[in-house]
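Right, chain A next:
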Amino acid sequence: MKLVMVLGAALMLIGFWGLITRRNMIKMILSLAIAETGLQLIMIAVGYINGGTAPILDSAVDKLSAVQQVVDPVPQALVLTAIVIGVAVNALMLTFIIRLYQKKHSLNISDYKDMKW
Partner candidate 1 sequence: MVRKTIALALMSGLAFILAFILGDWSPMERLSGVAYDYVTRGAADLGAMNLVTAIVVTYRGLDTLGEVTVLFLAASGVAVLLRRKRDEAAATVKIKRAASEIVTTGASLLSPFIVMFGAYIFLNGHLSPGGGFQGGAVIASAVLLLFLAHPDYKLRHNVLNIIESFSGFTYVLVGLLGLFLAGGFLDNRFLPLGTYGTILSAGAIPLIYTLIGLKVGTELAGILENMKGRA
Partner candidate 2 sequence: MDGIVLKVVYAILSLILIFNYGMLVIGVTAKIVARAHGRIGPPFYQPYIDLLKSISMRTSVHHGVMFWLGPVFRLTGGIGLYMLIPAVYGSEWLQNFSFSGDLILVIYFIFFGMLGMALGAGESGHPFSAMGIMRGLAHTTASEVPFALAIIAVAAQYHTLSISDIVAAQQGGIGHWTLMTNPLATLAGMLAYLGMMMHSPFDLHMAPQEIPVGPVTEYNSSYLALMQSNRSIFASAKLILFMNLFFGGATSIPEMVVKTFLIFFFCVFVGVVFPRFRVEQSVRWFLKLPTMIGVLAVVIYTVHG
Partner candidate 3 sequence: MDKEKDGVLATIEEARKSFNEQDYYCQELPKTVQPVANKIVRGFYNWAQANSLWILGFGTGCGSIELPPLFTPRYDVARFGIFPRPTPRQAGVFIISGYLSVKTLKRVIRSYEQMQNPKFVLGLGSCTVNGGMYFDSYNTINRLDYYLPVDVYIAGCMPRPEALMKGFETLKEQIRAGKAEGANHYVENLEWYKANQKQIIKDWDMPEYNW
């Protein structure tokens, strides 16, 4: 699972890198999404227990000894929420970009410096 963790961290860094180097706003948003994905990977990794299975108490898992068999369900529940919130934010951000593009016909973040100082 350490691999997933490292992967997640790497994705986060990649996301951040993209965020601060890509001028294109859509790419920035995608970078943020990548970083979020990295974080979600990390969350899943945190909830993982070596050799565990999905926390669904169906026939594959014995209801009584479930504790020893399943992974932590909480991070998974949290990830679910996080994903949905991420989707919402991304949708809204894209909407902003649509509107911004209509105003200035540019996707370059450096073109939107009307307010400063």
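Throughout what follows, a contact is a pair of C-beta atoms (placed from the backbone, for glycine too) under 8 Å apart; a residue touches a chain by one contact, two chains touch by 3 or more; residues count from 1.
Selection criteria: all candidates are chains of the complex that A comes from, given by their letters.
Computed from a predicted structure; not experimentally measured.
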From 1, 2 or 3, the one in contact with chain A within this complex: 1
Parts of chain A lying in touch with candidate 1, wherever the complex brings them together: 1-2, 5-6, 9, 12-13, 16-17, 20-21, 42, 45-50, 54-58, 63, 66-68, 70, 72-74, 76-77, 80-81, 83-85, 87-89, 91-92, 94-96, 98-99
